[in-house]
Each structure stands twice: as structure tokens, then as C-alpha cells.
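Structure in C-alpha cells, see below.
As you look at this complex, bear in mind that one protein chain is not there, while each of the others sits in place.
As written, the chain order gives the labels A and B, with residue 1 at the start of each chain.
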Amino acid sequence: MVWLFYLAAAVALFCTVMVITRLNAVHALLYMVMALLSLALIFFLLGAPFIAALEVIVYAGAIMVLFVFVIMMLNIGPQSVDQERRWFNLSTWRGLVFIAGILLIELIIALRLGFPEPLDVTEVTPHQVSLSLFGPYLLGVELASMLLLAGLVGAYHLGRREQERPKK
Amino acid sequence: MTLQDLRPLLPLLVLSAAIVTVMLVIAFKRDHRLTFALTLIGLVLSLAALPLASSGLPRTVTPLVVIDGFALFYIALVLAASLVVVIFSFSYLEKVAGNREEYYLLMMLATLGAVVLVVSNHFVSFFIGLETLSISLYTLIAYTRFERQRIEAAIKYLVLAAAASSFLLFGMALAYLVYGTMQFDQMSSPSNFSAADSALLTVGLAMLMVGIGFKLALVPFHMWAPDVYQGAPAPVTAFVATVSKGGIIALMLRLFAFVPLTLGSNLWNVFALIAILSMLAGNVLAVVQSNVKRILAYSSIAHFGYLLVAFLASNALSISSMTFYLVVYIITSLIAFGVITVLSHPQKEFEELEDYRGLFRQQRRPAIFLGLALLSLASLPPTGGLVGKIFLAAAGVESSLWLLLAALVIGSVIGVFYYLRVAITIFRQPEEESAVWTAPRLTPLAEVTLVLLSLGLIILGIFPAPLINLIEAVAARLG
Partner (left out) sequence: MTAIPLNHALILSAMLFTVGLVGLLVRRNIFFMLMSIEIMLNAAGLAFIVAGTRWGQPDGQVMFLFILALAAAEVSIGLALILRLYQQFKTMDVDAAHELQG
């Protein structure tokens, strides 16, 4: 089943690269959903079936749909693709990819040493996750509700359409 | 968790209850004065709950949170600073068109985030506290919504803060991978680590540092600071400069009390470089600015560089000198931004250096408060700024960090120049046409607060001993 891991990893990496190089936002979103789905498969293989399901339901399902909504509300047409093409400047890419490449190489050197032996993955079941979530992490859950409240109030305040602009 | 655990949590519980109350009141009745009063009451009650929470400490409540003397001290600092910001905000918000009430709700949520940072003993509470703070700030920065610079500042802050959070998370994941726990006080010393593990840990801590450095606006992660300081409404800038950074410093002290940062290691050298760059670049870039909010932004970069000197010394003086300096810095910033806030209008902030020309002739009292704050920022007597900086330098001398101390001295000298430039502008003769802005009225509450803060600043400059003793008592528990 290891080949399945490498297949999913390859798909995830390919789709992610496609996301950041697309000119059309909707195409990028579709690649993003693909990347998230293959990541979900990787989570499953790593013994986290609960997270795999959430990745599909919440990330690919809810958060990406939010993006689609905004694209539709903004009604971004072909002119934005043209604009993107103008911004798509190879020289900026070259320099930044080089810098990021250095970071990646450093990370890989540090990570490669880590665990050369394949580990027998033991599944951590949703049962265990829930027990932990509502046991030691109870305060975290309560605080996360405050985090979401801040997001809710903020999105409401910023997104609200005003009837009239204030007098200057 | 038991009922006994709730008692130390009382300040957080009161604050959360106040948040829910304010939210419900807004839903039923929109009233600026009422919301303002409820927010003040909530923050004061939360402060009043501190003595009740102080028995039987230190206490670990679930793995996530630890309440000890150090935490209570910082909670008090964060709550008091937030209270002052809210007081200054009132007259500013009166002039805002549209909904004003959500501002207070978000302010309290951001304060809760900072309080959680202060008490956190675990990556999860660290992360959630930090993000509650950030998410509330995104909206607060763009609060008035119609000025382009606000929205741009908010987007810039959001994108950079989110990127910094990703770095932070990746660093946390690597640290968890090595330690097998996310609880600070169980992160044992790396004596039995393999080479691979310590390589992972170094990378992880470096990425953690990117996240922390961003929040403290240290060079080279400072790009957001001038734009956000300038673009945000003045009271929100005050909040970013004081509450948000105070929370991070408390967390950093707690985390690195357990995670070792040995003198001379690679990571230590990187920190030292960051400190030197912050002290020098912050001060040099401040000289060429002509906008007071941008000057204060660069000055805050430099001041957090100074704090890092004592942090890197990591000796007996570190925690107490950093805490003392932070208290002084927070009081000073609150005065400076408080004056800017009371003079500003949401559509026309009082922020260009030219605006301040002749302020003393027109607005005597705000000019004196601002002058005092500038003296303290420049570390001149009779303010707490001088004592604070000597204390920081003493920590550096103790560990003989001569290079860092040299940068501190050079930075301070440059600092004196541009702080005095602003101060001189205030006392210069006003130009003829500069009387266009209508003199705003100080609310009595804001005025009393400014007087108290200024008195506090002078008292800390003359009799620093009581506060230092208090800080040493609470800091002794840590590390």
C-alpha cells in the first residue's frame, strides 16, 4: 500500500503547483480541491481517518465553496485572466523560486535524517480523538468558539453592505 | 477539570462572560454609550477577579493553561492596557459613521486572546490565543471600512500574519515531533537526543521564531509594522503596540524557560543578529519618516530589539528587566497613542509631523503628555524609560554581550535625535494656516487616564524599586 502513498503525494504536489500557476481563479480552485482530496487519502494512510473525513467535508467542502461564492459574487471575467497574464512575470518567479528552493533544501536535509525506517502506522480512531478533544483539550474547544465568534463578528461587520456611504 | 480549577481561571471566565453579555446586548439594543460602559465594567471586573484567583498558585488547569504569579501579573498588565485603550477609543468612535458597537466586542475578544497567550502552557493554547488576537485585529484594523488605507493595511496584516502563523505551526509540528508533547513544562532538555532530532528541533525553533518575530515586528519580519501602524485607526494602533506585543513577550518568556536556548548556539546567534538588526534598522529608518505613527512603528521595532538583549542574556536579571521595560514601554506607548487618538478624526488622523507643529500653543495639556512620552522613549530622565534601559543593559553586561550592548547604545543615541525632533516640532511656533483643524475636546475620563499614566511614568523613573521587587517576586517562579 506504500505505492498508494506515493501516488497521492505526487498528485497532491502536482495539483498544488498547478494551483499557484493558474491564471484563472476557478481552475486554481478545482486543482486545490484535488490537492485536498489526495491529502485526505494521505491522512487516511497515516492512521487519521477522522481528519481525512474532515479534510473532505470542511476543507474541500465548506472552505473551498466559500471561495467559489466570492468568485461568483465578484463576477471576475476574462479581463482578470488578461491582467493575471500581465502580472505573470517570469523574472520575479525565478528569483523567488530560487530563494524558496534554498529553504526547501534545508528542510529536506533536516527532515531526511529523521526516521528512515518505515513505521507501522497504528490507527488513532475518532473515539480516541474525541476523548482527547473533550478531555484535556476542553478549554481549547471553548476558546476555539471565541475564535470563531471573532471571525463571525468580523465577517459580518466587514461584509455588510452599507445603504449609504458616510458624508465626507 | 474540577470545580477547584475554575477559581484560578476566574479572570478569563469573567472576561468571556463580559464578551457574551456585550454580544447579547448589541443584539437587542444598539447603544454606543451602553456598550462602552459594559466593556469598561467587564474589564474592571476581570481585573478585580485577579486577587480572588491568586490563592493556591501555581496551578495547572488541564494541560493547556497554567496560572501562577507571573501569569497574574501579565494578565493585569494586558487587561489594564486594554482598559486604557477602550477609554481612549470612546471619543474617537463617536465620530465614526455606522456601527460602533462591534468595536468593543472585538476589542474584548482580542484581549481574551492576549490573556490566553499569557497563561498558555501548551502549543494549542498558544496557537488559539494568538489567532483569537489576530482574527480580531484584522477586523479592527479595517474597522471604519470606507478608507482605502484601512482596508489595505488590514489585508497586508492578514496575509503576512497568516503566513507567519503557518511558519509557527510548522515549527510547532517539528517541535512536537521531537518532544512527543506539546506541553511547555514537559519539554525536557535535549541530552538524550539523536543528531537527527536536534537538527529537527533547531529547524522547528527557527520557524517558531519567524512567527514570534513577526508578531513583535522584529527585523527582518517587520515589513507590516509601519503600514499597519499608519493605516489602522489610532486606538487600534495603540492596541497592536501594547496588548498584542505584551502577550507575546509573556509567552516567549514562558516557552523559552523550558526550551533551551544556549548561549553561542546557532539559534542564539540568529537571535542576536535579529536583535542587532532591529535596534539599528528600526532607529535609522525612523529618522527619515515624516509621519508620527510611522516613527512610532519604527521606534517600537527598535524597542523590542532592546528587549531581546536582555532575553539573550538569559541570566537572573533577564525576566525582571524585560518585564519592567515592557511595563514602562506600554505606559509610554499608551500615552503617545492616546494623545494621537484624542486629537484624531476617523477620516483625518492627526499623524503628519507638520500637524504637530505648534501643538503646545493650541493644545497645552496633550502636548505636555506627548512630550513626556517622547522623553521616556528617548530614555531621558525623569521618566521610567531611563531606568528601564539601564536595567536591560545591566542584564546584558552580566552576560558580557558587548556587541549587542554596543548596538543598544548606538541605537539609543540615534533614537534621542528623532524623538527630540518630534518634541521640538511640538513646541515650535505654529504656522498661520495651521488653525484649520477644530480643537477636539478631551473627555474627562481620557484626561484623568492620561494624567495617571504620566504620573505613573514619572514615579517609575524616580522610585522604581517597588515595581522591581514585585516583578522579581513573580518572576522567581518561572524557569
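We adopt the following convention: a residue touches a chain if its C-beta (ideal position, glycine included) is under 8 Å from a C-beta of that chain, and two chains touch if they have at least 3 such contacts.
Model, not experiment: these values are computed from the prediction.
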Cross-chain touch to the chain not pictured, restricted to B:65, B:85, B:105 or B:124, is B:124
When the complex is taken as a whole, what residues of subunit B touch the one chain not shown?
123-124, 127-128, 131, 135, 138-139, 142, 145-146, 148-149, 151-156, 158-159, 162-163, 165-166, 169-170, 172-174, 176-177, 180-182, 226-227, 230-231, 291, 294
For subunit A, enumerate the residues touching the unshown chain of the complex.
1-2, 4-6, 9, 12-13, 16-17, 19-20, 25, 28-29, 32, 35-36, 39, 42-43, 45-48, 50-51, 54, 58-59, 62-63, 66-67, 70-71, 73-74, 76, 80, 84, 87, 92-93, 96-97, 100-101, 103-104, 107-108, 111-124, 128-129, 131-133, 137, 140, 144, 147-148, 150-152, 154-155, 158-159
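As a working rule, only the chains that are shown with their structure count from here on.
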In their shared complex, subunit A is touched by residues of subunit B numbered 1, 16, 19, 23, 61-65, 97-99, 102, 105-106, 109-110, 112-113, 116, 124-125, 128-129, 131-132, 135-136, 138-139, 142-143, 145-146, 177, 195-197, 199-200, 202-203, 347
Subunit B-touching residues of subunit A, taken from the complex the two chains share:
106-107, 109-111, 113-114, 136-140, 142-144, 146-147, 149-151, 153-154, 156-158, 160, 162, 165-168
